[in-house]
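Missing here: one protein chain of the complex. Every other protein chain is in place.
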Amino acid sequence: MTAALPVLILMTSLVPAIVTFFLPQESHLLRNALNLGSAVLKLALIVAMLVAVAGGAIYEAALPLAPGLVLLLRVDEIALLFVSLSATLWLLTTIYAIAYFGDKAELSRFFGFFSLCVAATTGLALSGSLISFFLFFEMLTLSTWPLVAHKQNRASLDAARSYLLFALPGSAALLWAIIWLESTTGPVLFTDPPDLGGIDPWSQRAIFALFIIGVGVKAALVPLHGWLPAAMAAPAPVSALLHAVAVVKAGAFGVIRVVYDVFGAGTVVDLGVGVPLAALASLTILWGSIRALQQDEIKKRLAFSTVSQVSYIVLGAALAGPYAMIGGLVHLVHQGLMKITLFFCAGIYDERAGIKRIDGLNGLGARMPWTSTCFSLGAMGMVGLPPLAGFVSKFYLGLGGIEAGAPWVLAVLAASTLLNAAYFLPLLYRLWFLPPAEDASGDERAPALVAPAVVTAAGSLGVGILAASAISPLGWANLIVLRGYAP
Amino acid sequence: MSLALDLALCALILGVALATVAGSGLFRAIVFFIVYGLLVAVGWVRLGAIDVALAEAAIGAGLTGVLLLAAHGRLRRLGTARDASHGAHLLSALAGAALAAALAWAWFVLPLPERPGPELAAAMPRAGVENPVTAVLLNFRAWDTLLESIVLLAALIGLWMLTRERDWSGRLGLPQHSRAGGVLASFGRVLPPVGLLIGVWLVWAGADRHGGAFQGGTVLAAVGLVAAMAGLVRPPRIGARLWHVALMIGPAVFVLAGLAGAILAGEFLTLPPPIAKPAILTIEIALTASIAATLAFLVLGPPEEGRAP
Amino acid sequence: MSALLTGSVWPFAVLVWPLLLGLAPVVPAWRVQAPWVLPLAPLPALVFALFGAPGATELPHLILGVELEAVPGGALLLGMTAAVWTAAGWHAARTLERSWRAGILVGFWCLTLAGNLGVFLAADVVTFYVAFAAVSLAAWFLVVHDRTESALAAGRVYITLAVAGETLLLAGLLIGAQAADSLQIAAVRESLGQAPLGGLAVALLVAGFGIKAGLVPLHVWLPLAHPVAPVPGSAVLSGAIVKAGLIGLLLFLPAGTDWGAVLMGLGLLGAFAAALWGLTQRNPKAVLAYSTVSQMGLMLLLVGAGVGAGQAAAFYALHHGMAKGALFLLVGVAVAASTPRERRATLVLAGAVALSVAGLPLTGGALVKAAAKDGLAPAATFAVTLSGATTTLILAWFLHRLAVERKPTPGQNWAALAAGAALLALAAMLAPWVLWSGATDLPAGYPLRASVMFDAAWPVLAGLALAALVIRRPAPELPPGDLLTVSRPRARLHAPRRPVVVLPTALGRKFVRLLIRARTPEMALRRWSAAGGLLVAGVLLLAILLVDF
Amino acid sequence: MNALVAVLALPLLGALAAVALPPRAGVRAALLATALTVAATIWLLLAVARRGVQGVILGGWEPPLGIGLAADGLGAAFIAMSAAVMGGVALAARQMMAPDVVGARAAFGFWPLMLLLWAALNAVFVSRDLFNLYVGLELLSLAAVALVAIGGKEAALAAAMRYMIFALAGSLLYLAGVVLAYAAHGTLDIGLLAARDAAPSDGLALALMTAGLLAKTAIFPFHVWLPPAHAGAPAPASALLSGLVPKASFLIILRLWFEAMPDRAGFAALMLLAGLGAGAVIWGSLQAMAQARLKMIVAYSTVAQLGYLLLVFPIAGGDGAAQPWAAGAWTGAMFQVLSHALAKAAMFLSAGLYLAAVGSDRLGDLRGLARTMPMTAFAFALAAVTLMGLPPSGGFTAKYLMMTAAFAAGQWYWALVMALGGLLAAAYLYRPMAVLFARESLIAPRPVTRAAQAVPLVLAGASILLGVFSAPPFEFMQIGRPDAAEEGL
Partner (left out) sequence: MTGLTVFALTGAALVGLGFYGLLAARHLLRRVVAFNLIGSGLFLFFGAAGARGVGPDPVPQALIITGIVVALSATALAVGLVVVHARAAGHAVLPEEPEEPEEPKDEGAT
């Protein structure tokens, strides 16, 4: 069982992905049942595993490829954090996507790649070795491309191209780093930090930089973030997936793995690469926010917001201290919940009211109160208003910054908060305070669209309010740090 | 004396070769090439390699020459026979000279190696034939020879692939315009029986003295070609099944015999000494038939019945 | 797994109750009549403040571990806050237009209330911050409730400063929490004195709380927001919400900080300047708002004065909150007055409260001022005394404007509204008497001493004299918002739009041209004479490399 | 009877039968021979895996007199690769090369040529005799040229002619080297050659043979014949030509440098080879980017992909052969051979299906075809994944092994070339992908059956699975490897 469960969890996305490809377009019922069923099954398996891992169990499954290439699935606490996030949000996004697409064309392809994308994310989360991580990282890159290009119009294809244009060189850098490292140390397992003694410090720094470039593309670190806003051409469920569940998360998760499990926080500090990374993350946080301010389209604004928010996670990892680490880890979950809420809502506005631009939001709060409430909760969470999810992350990041001797982080957080407020509050202001346009229309009589948003919005409130309890993401992050992530 | 003869022969060979390469006029080059081939055959005799000399004369000079001449004829008919001017002479000459110099250098540093002489001597009694060259060809290195016969077949199929779609059902080669009763026709009536005899003898003799399936097959092919040119026989169509069987019978017998050897004697292409001689003969005969047909068809070329539009 | 809650459940109930009531509008059937919950929402807090037993409550699973405990100063303010919110809730329940917007207001009213109560009960940094954020940000909806142009504009200023304040606070609190390695407010306060970044943290906190408390020059939102909010909204804003900043400073300002002097200076400036600037206003609520800034200046002065003054500041705030709440409500009462008698009665009541605020002897205001002056430096004492004159002046001006401005809106039950305001006013007058012994070390008869009475009386008389002058020759009218009108920030959020550059297309085109050019050597290579020559060259090169000469 | 003999004899007999029998029966015979050879290949694989190297002493005559054949792990893996590609191509060709599609001529010629090509490939993969390799190569070249010429158009004929010239020149250079080798050592057997004392002329012999084989393998800058030839042939033929044919001559280079004359391999020469490989990777990719026709892109991609193979020489060749990283590098290159064969065959067959559907392979005419032929687009995409070297494909395993070894050997620059090559592959393969995925389609495509679409999908899938289950092939290819280091890095 200990070997089977991770594989089983992986299969709950992989098998439906493959089966879905071969389903005819018309068999909506079968496809939906398959996707929802497997999502529920996966969540159930993960919950079972959560309980066991909290009790100290370890799950491991290995498939040796060529020498040095071991496909290792190993479930540790940090893996579970990510995988439970992605599984939960996958279920919600699936419900949302089914409602969003209705009976549009090419659904088998869409859901096939959708599941594949989640399978990749799951594998990435459960990866126990660097090379497995890379494997699923690439699988993610590729399975995302058809999703971004799904609409197959000019903008989508351009966006998809831009995505690959960034992602593939990133992968090359990552592979380069992995191979450079492993050619000296042998295969790197996350449980067992490699001995870097055989590599001179400057090479270590170069490897670290390559790693960061590699995962940084997905994490949308400035200046590697260009693809993310462009990818907004994709349908809303894809945006939700990209921003909250899979892609950027994978990048951020990668940063955490690199800093803590490949190099080790101590080495990162000794090499003096933590501070530059933190500075880069800070730059990203600020730049993303500034760019977000300049956007008139809701989804574009949200996209730049993601650029900014995901770097919180990177910042947490880069500061290489326990508090910062908790902040980063917990933001992995929190950002996911909040951002997916926002994208769900943006999709609802688009789908039910035809609203894409910010100035269309005027007065929508009255007509679409549930959606708008969820949107507001998400937005306020992003700003970091207590007791919403974003606040908890920010709090720990701030503590971590001071602890790591980098009080300037506070300034970054403060500036980011102000900027977040500056680009989100006008939206709320329009939603709730301004009178609707004359010809306004739209409603929210689509429970399958609204319900996921409500759940995630409630989630982003709940994880904040119940942050101190052991079962919260924060509690889990604490556990991770306690169990050995503290440097 | 013999050195002087060799020197003179080689000088002649080189001179003719130079004329072939550098001389103006395509037709003249081809004629020089045929002469060159015959001279080289003489060279092979001087080197004591009668089998090679026969092969060179029949195949290297004869058939190749005919092929080239025929091609020249067709090109002229198409109006594209004009010889193109030469390209980058100096660099080409440098490249050629460098290669020649390298080989020449190699000659002088070549050690005299240990040869498979003893093994050969030990194996000859079990080879089934007296002529060591034939033994090597059809027994010791039968795999080479089998592949070689297949190469011929591949070339023929390749050549047929060059047929225009509308000519596919036509007869092989150019349409014939020979006049019955002409010189060629009467020559063609006399030659075949003689040629047939020579060819069969070459195959038969190949086992003990010089000759062999390829040389014999070439003669037989030549006979067929002359007969065709004389209008005695009409070239077959590509679709003629029987001829297809003729094309493949040699290699097929060869492969099947090899497989039989594998089953009977344990190794592919094994010819057990007691039946080696008849087996080799059977293979040779079948091979000769196929080679003759293949070579003849190669020279005839793909069907070209229709006129170019 | 530890218990969900340890200690008394009351403090928690005090906070949760309004939140639960605030959800009432979610039920569509209840939405329209939802304002009726407003006066009920603060009741547990009122009860708790009056009868509650001291003691800590812990909810370890909530947020980052919630700890609640009413500190002495906090208890006074908690009661005051509950009283003000009750009265304002009553007023709101009777006056709010019944619409879906009222539903929204009810929700956020309750949220604000919970936050406002929370800041007085919080014993840990995070809970405090959560409560503070709730009171600050939810109050936005109180400000903009009317959705008029000026309300929205004031709302913008309000939210901007509120968010900025939150940010500053978070940074300050983080430094403190990290230095203390604890979330306990007491521990954080302790450590702020010694932490390497303590000075910065205190500065951040002063600025953050100062915004809320109307510290000059961070007060600019206040005179903008109060006039535009609905009357009960203004009442709680001015009476209770600004006190959240005060309690913040009381809780976190470490002993012996240099910032005390700064606070005193700025407080003093605010106390006088705001009162005088208020004379340029015509809207009675704007005048009252400036009065609040002025009064808060006094309280900040007390906070800045340090030891012992903290309790005095809370005591002062107790009176001021209820009195100012009552005054704002009376503005609404005045509007509801339909007969001259009602109008006169309203004005009399307002006058009484105003005199109390000004510190007329024997009023509640006189008591708290007397208590405040105790222990202050002589200069400061004089300043406080003198401020009575300016307070009298501005409140007299307020009464004048209230009497002059008549926009009666019939249909309101004047008596019911007036009763609410009157009760609050009464509480403001009497509470200092009742609480005197608990809130100050001074003897019970101290307020009745002649010197004290004199000190309280003369500024009021002087102020009245000045008021007579001012009413005859009013100051020029200026828009509210003083500093902001001088330099209104041009908030251009939309920079020129640029498309997201997917691919540097110019570069791409250049690359394509290069590619096409690369086909030329490829075509040259395709010539056999070139490729064959290269092949021979390759043979020779390899041979040179491979042959041992 | 030996599995090795079966994989050699069956395609030969099939080809002969296809020549002799009437058209319909001929095709059936060819398909039967294909099936039987595939079965024999599996038999051979099992035999090699169970019992190690499978050898045949032809006619019972030991070298140096006779010819020895041996299927080591490498040879058997290559034979398996041929079987996979041939099997797929045969299935695809049933429709693509039907008489009513390509005419009676091509329909007749394709099958025997395909089987002859197969026989030649298998013969080269197992031969241990330099001259026999020459004959095998000639058979291969002639069959390949004929397959190009099957196209029949002027461009195809010119391409075939060009191919012929390069092939002939290459053969002659190789033959010159063989002549020198025999003249100096009196044997042609690879194993015996390695055992004999070095002769001064060996360097020249190796240079001649290598240069000739490089021309046949289409290594930059001798690659110019390949793209027009592979693009001009009918799609099933292109699949064979691009996927398999260059691998044969490459294998001989490998056998020469690693087995026959390992002591000759000086570092400078090894670096020169790798330099050519690097040039091929970059130049081929750049050219692929500049093409407007799908088949030309795919063909230039072959040029680039073949370049990777040469990078193995300085890493695992010469003195590197004894190093711990050699096995990884060497096997990595072999993985590249295998996965490229599968992927490239899939790509050409996909291109063929598109060509059949819309009658053109210009990129502009392929717009929107992913909608009507999703399986084919998916196959193309999977194959692209392999060519880009993305995990978990066989191409990735190849690159990973080679890059790791390059680093270990201190030759990080070759790793850089590989990484760059992957990106360039993405760049040139992106255009067709994007076009296929476009929404609008200009030309209404003719229907293509699902069965036909399944073939490239299976091949492309196999190229991915090669990476997913790379451990068994890795182990397998170590069978009989000289200097086999037990553990890779």
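Should a chain be cited, it is by its letter among A, B, C and D, assigned in written order, with residues numbered from 1 in that chain.
As a convention for this text, a residue touches a chain if its C-beta (ideal position, glycine included) is under 8 Å from a C-beta of that chain, and two chains touch if they have at least 3 such contacts.
Computed from a predicted model, the values in this text were never measured in an experiment.
> As a test of the contact rule: which chains in view would the missing one touch?
B, C, D
> Which residue among D:Leu69, D:Ala176 or D:Leu429 touches the omitted chain?
For the chain that is not drawn, the touching residue is D:Ala176.
> Tell me which of D:Ala146, D:Ala248 or D:Ala304 is the one touching the absent chain.
D:Ala146
> Have a look at D:Ala39, D:Val53, D:Ala104 or D:Met161 and name the one touching the chain we're not showing.
With D:Ala39, D:Val53, D:Ala104 or D:Met161 as choices, the missing chain is touched by D:Met161.
> Touch as defined at the start, partner being the missing chain; which of B:Val35, B:Ala95, B:Leu220 or B:Ala292 qualifies?
Selected residue, touching the omitted chain: B:Ala95.
> Can you list, in ascending order, the chain D residues touching the missing chain?
Looking at chain D, the ones touching the missing chain are residues 65, 131, 134-135, 138, 141-142, 145-146, 149, 153-155, 157-158, 160-162, 164-165, 168-169, 171-172, 175-176, 179, 182-183, 186, 227-228, 231-232, 290-293, 296.
> If the hidden chain were put back, which residues of chain C would touch it?
Touch with the absent chain occurs at residues 516, 519-520, 523-524, 526-529, 532-533, 536.
> In the complete complex, which positions of chain B touch the hidden chain?
Residue positions of chain B that touch the missing chain: 2-3, 6-7, 10, 13-14, 17-18, 20-22, 26, 29-30, 33, 36-37, 40, 43-44, 46-49, 51-52, 55-56, 59-60, 63-64, 67-68, 70-72, 74-75, 78, 80-81, 83-89, 91-93, 95-101, 103-104, 107, 110, 112, 115-117, 120, 132-133, 135-137, 141, 144-145, 148, 151-152, 154-156, 158-159, 162, 212, 214, 295, 298-299, 301-302, 308.
Throughout what follows, only the chains that are shown with their structure count from here on.
> Which chain pair is joined by more contacting C-beta pairs, B-C or B-D?
Of B-D and B-C, more C-beta pairs in contact link B-D.
> With chain centres defined as C-alpha means, what is the inter-centre distance between chain B and chain C in Å?
106
> Chain A to chain D: how many Å between their CA centres?
Roughly 42 Å, centre to centre.
> Find the geometric centre of each of chain C and chain D from their Cα atoms only, then give the gap between the two centres in Å, rounded to an integer.
That pair's centroid distance is 76 Å.
> If I count partner chains per residue in chain C, which residues reach a count of at least 2?
Within chain C, the residues that touch at least two other chains are 532, 536, 539-540, 543.
> Spell out, as numbers or ranges, the residues of chain D touching 2 or more other chains.
In chain D, residues 200, 204 touch at least two other chains, as defined above.
> Kindly provide every pair of chains that touch.
All chain pairs meeting the touch criterion are A-C, A-D, B-C, B-D, C-D.
> Sort out for me which residues of chain B touch chain D in the complex.
102-103, 105-106, 109-111, 113-116, 119-120, 123, 136, 139-144, 147-148, 150-151, 153-155, 157-158, 160-165, 168-169, 238, 241, 244-245, 247-248, 251-252, 255-256, 258-259, 261-263, 265-271
> Considering the complex alone, what residue numbers of chain D touch chain C?
Touch residues, chain D against chain C: 162, 165-166, 169-170, 173, 200, 202-204, 206-208, 210-211, 214-215, 221-222, 224-225, 264-266, 268-269, 272, 283, 286-287, 289-290.
> Give every residue of chain C touching chain A within the complex, in rising order.
1, 60-66, 100, 104, 126, 129-130, 133-134, 137, 141, 144, 147, 152, 155-156, 159-160, 163-164, 166-168, 170-171, 174-175, 177-179, 197, 200, 493-495, 497-498, 500-503
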